[in-house]
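There's a structure below that I have some questions on.
A single protein chain has been omitted from the complex, and every remaining protein chain is retained in its original position.
For chain A:
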Amino acid sequence: MTRPVLLSALLLAGIAATGAGNGAWAQSSGGARALAPGVKVEVAPAPGSGSAPAAGKVDETALRYYARIGDGERLEAEIARLRALDPGWEPPKDLFAPQPTTPGVDETPFWNLLSAGKVAEARAAIAEQRRKSPSWQPSDKLLQELDTAESAGRIRSASDTRRWQEVVDAAAAHPEAVACNRLDNAWRLAEAYAELKQADRAFDTYRTIVSTCPKAKERRDTIFKASRYLSPDQLRELTALGATANPAKGEDYSTVRTAEAELETGRLLERLGAASSGAKPGALSAADLSRIQGIVRDKQDADGAIALGWYFQKQKNFAEAQSWFSQANGWAPSDKSAEGLVLAYNGLGEKAQARAAAAPWKGKSSRIDQALKAVDPPRGAGGGRSGPQGPSELDRALARQDFAECLSIIRSSIAKSGPTAALLQQRGWCLLEMKRPSEAEAAFAEAQAMAAREPAKGGQSAGAGGRTPAAAGLPQKATAAQENAYGQAVARLATGDTVGLTRDLPRANMTPAQKAEIRASLMATEANRALEDKRYNDVLRLLDARKELTPEPRNLGILRGWALYNLMRFDEAYAQFKSVDDRLSTEESREGVTITWKTIYHDW
């Protein structure tokens, strides 16, 4: 931009300009003057000063404009120019006093639009007003507030579309847009720095927030936000700062201090999950493990208990696994906890107990039906070579949830003794678990075709559907054909073919339980889509209908919260997020709670 120049040079420029003796001097072509090589002084007209001032009266519009924007250099030049025009003229004494608004222009309508969030409409109304009364200037305060509101919006949209540099630039241009009263934007700025790999600046931003924003809740939420980007050491520093720096009267910062411990729990649960599914079960120390157990017990956290169950199951500590799955099932009965329980009992050799644990879900949950195969292996699976007394290699792989191994066992088994419908179907399930739905769909279709050619097997003849008298009143057991149709439907769900599936479902050969499950999944998918399309009442309608069929899982609970939020049913949304968060606090649930809370209390 312009470099500092000597005032005398400026005065000369001003006088030289007036030398033209032309009222419209500012618009003349000589506006940009080269005083010396590389030094250019631009003498700009003030907005609204396009017409020549009335003779005999000095036009102070530009003068006031420069005073208002604090441009000292131009102000001096303008004073010199006006003095040259009228040697008797003195600069007004109230030059730096707050701008009196033009008589007759009431700013209230613009402020009303602004406070209603209609920033663009406010801008439009101001432009129209300025067209009608060119000498009118909106107040500085109004312009500042508009700029800030726009910058805040710009930061949001740039960060939503991951244009991080623009977030940083917009925040730099209008620091008020990332102040404590716009905490969400301050977080977005820190995130932008982190994404731009400017770790120090990200940390500095978080540090500024936790040491200057007064509310304990804000500081605590900031620590959770920061946990995604900062090292444990930095988080510790942040927590210490947040718990002590610049305390505000009446605020209790103890919740800031506990944030770090809660984060630690989250990390431990994550590592526990990794230890259960990954290769290194020993990655967790005994101390860590006992801490998690304590926390899960305190919070009666069923998801945490299931995670612990799988951790012990993986270590073949079936007794401990069984106790955690039981605990989870006691706190919140679900097919997920029952599944673990079935497999843990099976590991302990207590098959009767395993079957009893499965009973409430049998035929209703594919998880449970799958787990039961480890308890009572279907004949024919694994190439028909497994003895009746022990699980086959394939069943053991399934019980371990080792689906890659499942595929390789099936591959070698088919190579050895040819494909069977049961094997192909099992292959479909394993492919589905490995998130390869298109291949899974093909496998189920293949199994279907194979089953049609195979002679009926055992007690399970295709189409004969459980005709023993004892079956009356019990969930109908699926035939092989129904299992295949169900598998195909699950695979189509995974590929996103909801339209086709919805169309075909009424005519599909499946048990009522299977159809209900697919229908519930379709509704969940539709609910997600409805949320994306902003059809929030539809989201609720779909989720309510789904809830009739099966309990609402956590992710849909969050979805429900956002639908309520967007319908501006903030109190219900808050209660919804809170209940999900109380069960297990994650970034998702915390975000819902925080944003809803802020909205209710206008605390941005």
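We take it that a residue touches a chain if its C-beta (ideal position, glycine included) is under 8 Å from a C-beta of that chain, and two chains touch if they have at least 3 such contacts; residues count from 1.
Criterion: contacts and distances are computed from a predicted model.
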What name does the UniProt record list for the absent chain among "Menaquinol:cytochrome c reductase iron-sulfur subunit", "Peptide/nickel transport system ATP-binding protein", "PTS sugar transporter subunit IIB" or "Glucanase"?
"Glucanase"
Of A:115, A:161 or A:438, the one touching the omitted chain in the full complex
A:161
Quick one: say which of A:91, A:109, A:134 or A:419 touches the chain that got left out.
A:134
Applying the definition given at the start, please give the residues of chain A touching the unseen chain.
24, 27-34, 37-38, 40, 42-48, 50-51, 65, 119-121, 123-124, 126-128, 130-131, 134, 154, 158, 161, 163, 166, 169, 534
